[in-house]
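Up next, chain A:
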Amino acid sequence: MRNFSLLTLLLLTSVSALGQDAAPGWLESTLYGNGKINVVILVVAVIISGIGLWMFSMDRRLRRMEKNLKK
Partner candidate 1 sequence: MKHWWWKSLAVALLLVASIAAFWVPLSPALVHVSPSRIAPGEVVIHVTGYNTHFTPEMRVFIENDGQQVCASMIETIDATHARIVMNVPQGLRASMSDLSVQGLLYPGAFYSDALGDGIENDGCGNVNKIELQTPGFTFPNRSILYESIRNLHFHVPMWFTMIVLMGISVWHSIKGLGDNSLDRDRKAVSAVHVGLLFCGLGLTTGAFWARATWGAFWTNDVKLNGAAVTALIYLAYLVLRGSIPDAHKRARLSAIYNVFAFMLLVLFLFVVPRLNAIDSLHPGNGGNSGFNDLDLDNRLRVIFYPAVAGWILLGTWMYDLRERSARLRELTEQ
Partner candidate 2 sequence: MKTAEIAQLLRLEVALDLRQRAAWGGMLLYVVSAVYVCFLAVKGGLGTATWNALYWIILLFAAFNALARSFQREEGGRQLYLYTLADPRSVVLARTVYNAITMMVLSLLSLMFYALFLGSEVLASADLPQFLLAVVLGGLGFATVLTLISAIAARAGNGLGLMAILGFPLVLPMLLAVMRASKLALDGVAWSVTSTYFGGLLLLDVITVTLAWVLFPYLWRD
(Lines give C-alpha, C1' and ligand atoms only; values in the text may rest on other atoms or scores of the structure.)
Protein backbone atom coordinates (compact mmCIF):
# COMPACT_ATOMS: atom_id res chain seq x y z
CA MET A 1 0.00 0.00 0.00
CA ARG A 2 2.81 2.37 0.91
CA ASN A 3 4.58 1.61 -2.32
CA PHE A 4 1.45 2.48 -4.19
CA SER A 5 0.96 5.87 -2.55
CA LEU A 6 4.65 6.66 -3.07
CA LEU A 7 4.26 5.87 -6.73
CA THR A 8 1.17 8.08 -6.96
CA LEU A 9 3.03 10.94 -5.29
CA LEU A 10 5.93 10.52 -7.67
CA LEU A 11 3.61 10.49 -10.66
CA LEU A 12 1.75 13.56 -9.48
CA THR A 13 4.89 15.58 -8.87
CA SER A 14 6.33 14.63 -12.22
CA VAL A 15 3.11 15.63 -13.95
CA SER A 16 2.99 18.99 -12.18
CA ALA A 17 6.68 19.56 -12.94
CA LEU A 18 5.93 18.88 -16.58
CA GLY A 19 3.17 21.44 -16.45
CA GLN A 20 5.50 24.09 -15.04
CA ASP A 21 8.30 23.50 -17.48
CA ALA A 22 6.19 23.80 -20.58
CA ALA A 23 4.94 27.25 -19.59
CA PRO A 24 4.30 29.36 -22.69
CA GLY A 25 4.71 26.55 -25.20
CA TRP A 26 2.47 25.50 -28.04
CA LEU A 27 0.19 23.50 -25.76
CA GLU A 28 -0.98 26.60 -23.90
CA SER A 29 -1.83 28.37 -27.09
CA THR A 30 -3.54 25.37 -28.66
CA LEU A 31 -4.86 22.44 -26.63
CA TYR A 32 -4.94 24.09 -23.19
CA GLY A 33 -5.94 27.45 -24.60
CA ASN A 34 -9.31 27.91 -22.95
CA GLY A 35 -9.57 25.07 -20.47
CA LYS A 36 -12.05 23.22 -22.64
CA ILE A 37 -9.66 20.32 -23.13
CA ASN A 38 -10.06 19.41 -19.44
CA VAL A 39 -13.58 18.17 -20.03
CA VAL A 40 -12.33 15.89 -22.82
CA ILE A 41 -9.73 14.45 -20.44
CA LEU A 42 -12.46 13.98 -17.83
CA VAL A 43 -14.75 12.23 -20.30
CA VAL A 44 -12.02 9.84 -21.43
CA ALA A 45 -11.12 9.17 -17.78
CA VAL A 46 -14.76 8.35 -16.97
CA ILE A 47 -15.01 5.93 -19.89
CA ILE A 48 -11.77 4.15 -19.06
CA SER A 49 -12.68 3.85 -15.37
CA GLY A 50 -16.13 2.57 -16.27
CA ILE A 51 -14.73 -0.14 -18.48
CA GLY A 52 -12.10 -0.86 -15.81
CA LEU A 53 -14.83 -1.41 -13.22
CA TRP A 54 -16.60 -3.72 -15.64
CA MET A 55 -13.40 -5.72 -16.03
CA PHE A 56 -13.17 -6.09 -12.26
CA SER A 57 -16.74 -7.35 -12.06
CA MET A 58 -16.03 -9.85 -14.84
CA ASP A 59 -12.91 -10.95 -12.99
CA ARG A 60 -14.96 -11.54 -9.86
CA ARG A 61 -17.50 -13.64 -11.77
CA LEU A 62 -14.77 -15.83 -13.20
CA ARG A 63 -13.11 -16.22 -9.81
CA ARG A 64 -16.39 -17.38 -8.30
CA MET A 65 -16.72 -19.95 -11.06
CA GLU A 66 -13.21 -21.22 -10.48
CA LYS A 67 -14.05 -21.67 -6.81
CA ASN A 68 -17.16 -23.60 -7.74
CA LEU A 69 -15.17 -25.86 -10.05
CA LYS A 70 -12.61 -26.66 -7.36
CA LYS A 71 -15.30 -27.80 -4.96
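These made the cut because all candidates are chains of the complex that A comes from, given by their letters.
Here, a contact is a pair of C-beta atoms (placed from the backbone, for glycine too) under 8 Å apart; a residue touches a chain by one contact, two chains touch by 3 or more; residues count from 1.
Because the structure is predicted, anything quoted here is derived from the model rather than measured.
For chain A, the touching partner in this complex, chosen from 1 or 2, is 1. Residue ranges on chain A touching candidate 1, taken from their complex, read 29-31, 33-34, 36-40, 42-44, 46-47, 50-51, 54, 58, 61-62, 64-65, 68-69.
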